[in-house]
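This is the structure I have questions about; it appears just below.
All protein chains but one are shown in place.
Here is subunit A:
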Amino acid sequence: MIAIIDYQAGNLTSVYRALRWLKQDCQITRDYEVLNSASHIIFPGVGAAGEAMAHLRQTGLDGVIVRLAQEGKPLLGICLGTQIIFDYSEENDTPCLGILPGEVKRFPDDMAYDGLRLKIPHMGWNSVSFRGDHPVFRGIPANAEFYFVHSFFPQPKRKENVLGTTSYGIEFSSAVGSENVVAVQFHPEKSGKPGLMLLENFCRWRGTDAE
């Protein structure tokens, strides 16, 4: 069973619907027992880092997520969920979960492309250059694009945690991970076929690189 962590941050139902589309057994939950018995954990999120972290702390879910990640269960972060697994976010000056070393930064205001100022948020479809051959990204064609909506992006401290990059004014890490943790800045649940491929790969993944 795939557990989607419920922490009142944004559109959890779209992740649920995408998994149902893939005929996966899944549940939206904040119950520790259920999370613990799940085979896979998805940590989604739309919203602001400050409010999300405050909510996780209040409910004690912060410690639960860190423990689940340490126990080796396959964990997928999405968008805000991805940002929160780092040490710190510039958004609302927020200390985060510290599952991956690094920070979350805001896009600079003065980015330009072809002489035109780039808009923030980075909203729409963009490509990802995946590095290496991670099982969660396997089979996704090079010209695939994913749906992004964000003003902040993760900046891992360690190069080996960067699993994919995207270009928008700057080159930023749009897919990150380590061991059993994979996290993406885009929304696979809203990215048509390549997004569904990614989610299906994740549901099959046992949490190790060597598969």
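Keep in mind that, in the parts below, a contact is a pair of C-beta atoms (placed from the backbone, for glycine too) under 8 Å apart; a residue touches a chain by one contact, two chains touch by 3 or more; residues count from 1.
As a convention for this text, contacts and distances are computed from a predicted model.
Remark: of the listed names "Multicomponent K+:H+ antiporter subunit G", "Amino acid/amide ABC transporter ATP-binding protein 1 (HAAT family)", "Yip1 domain-containing protein" or "Imidazole glycerol phosphate synthase subunit HisF", the one matching the undisplayed chain in UniProt is "Imidazole glycerol phosphate synthase subunit HisF". Only one residue in the set A:Arg57, A:Arg106 or A:Lys119 touches the chain that does not appear here, and it is A:Lys119.
Seen across the whole complex, the unshown chain contacts subunit A at 10-11, 13-14, 17-18, 20-21, 46-48, 113, 116-117, 119-126, 141, 143-145, 147-149, 167-168, 189-196.
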